[in-house]
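Every protein chain but one is kept in place in this view of the complex.
And then chain A:
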Amino acid sequence: MTRSSTHHSSRVQPLSSLSTEHLKLAHGARDIVHDLTVHFPEGKVTSIVGPNGCGKSTLLNGLARIHKPTAGDVKIDGKDIHSIASKKVAQKLALLPQETLAPDGITVKELIRFGRHPHQGLLKQWGMNDADAIKFALNSANLSDLADRPLDTLSGGQRQRAWIAMCIAQETPLLLLDEPTSALDLGHQIEVFDLIRDLSSEGKSVVMVVHDITMAARYSDHLIAMKGGNIIATGSPKDVITQPLLKELYGIQCDLFEDPKTGTPILLNVQRAS
């Protein structure tokens, strides 16, 4: 990746803390997330894992205030996000959603420019910071050469990086990602995960929903395992990923090995638990 290190130091945001207190989320009358109290460690990459329908995406949407809680709070730096002005929250927290509907014919840098929206207003439509932030986002996501390309002419991996770049331009201490690699091939998955690690090492707290448990283990500092709307385990990937837990989460049994390079768990001989 070609990046100028001079930009790095100037665009780091102070850490912010993200937590929930007795959070309850429901779809209509059906409770999805029950009484959840959790703290997401600052400056780390946290992955939420669990089977389909366990409430992990709903939780992420709850954290991003897209899904309103029926009870409890989501707190940024100790303050309930629904009591803070929406624009102020948007300066603290960015989300990479799964739905990637975008205006027709939009170019990469125009998309990234939308990330500056929370920092702008009717009377301040463009500030000194905006150009720097966009330039930084382009560099971080390694998209400088593609800045003028229409979004719909990019490959899946490039497009995903463009959306992440939009989040980077938002300059938030907190970044949420909803299955950031779900539609990508292996090479592009690694590319996106590497980018996420880079962002974390620059001081962002990252919370993401990931399906692939091996990938989650390899690229996260912290795992949260969910089942049926409850958290059943939290901790470092090594501590969380155990045979009993995998059986409880996915109904599978497997052999666990340690990745010789990263020390993170690898699943082998996966089969349905008898």
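For this structure, a couple of remarks:
By our rule, a residue touches a chain if its C-beta (ideal position, glycine included) is under 8 Å from a C-beta of that chain, and two chains touch if they have at least 3 such contacts; residues count from 1.
Convention: contacts and distances are computed from a predicted model.
According to UniProt, the chain absent from the figure is "Iron complex transport system permease protein", selected among "Response regulator receiver domain-containing protein", "3-methyl-2-oxobutanoate dehydrogenase subunit VorB", "Iron complex transport system permease protein" or "Ion-translocating oxidoreductase complex subunit C". Interface note for the absent chain: among A:18, A:33 or A:94, the touching residue is A:94.
The hidden chain makes contact, of the residues A:56, A:75, A:135 or A:188, with A:135.
From the options A:50, A:118, A:157 or A:229, the residue with contact to the unseen chain in the full assembly is A:118.
In the complete assembly, the contact with the undisplayed chain comes from A:64, out of A:23, A:64 or A:224. What chain A contributes to its contact with the hidden chain is residues 61, 64-66, 85-91, 93-95, 97, 99-106, 109-110, 113-115, 117-118, 122-127, 130-131, 134-135, 170.
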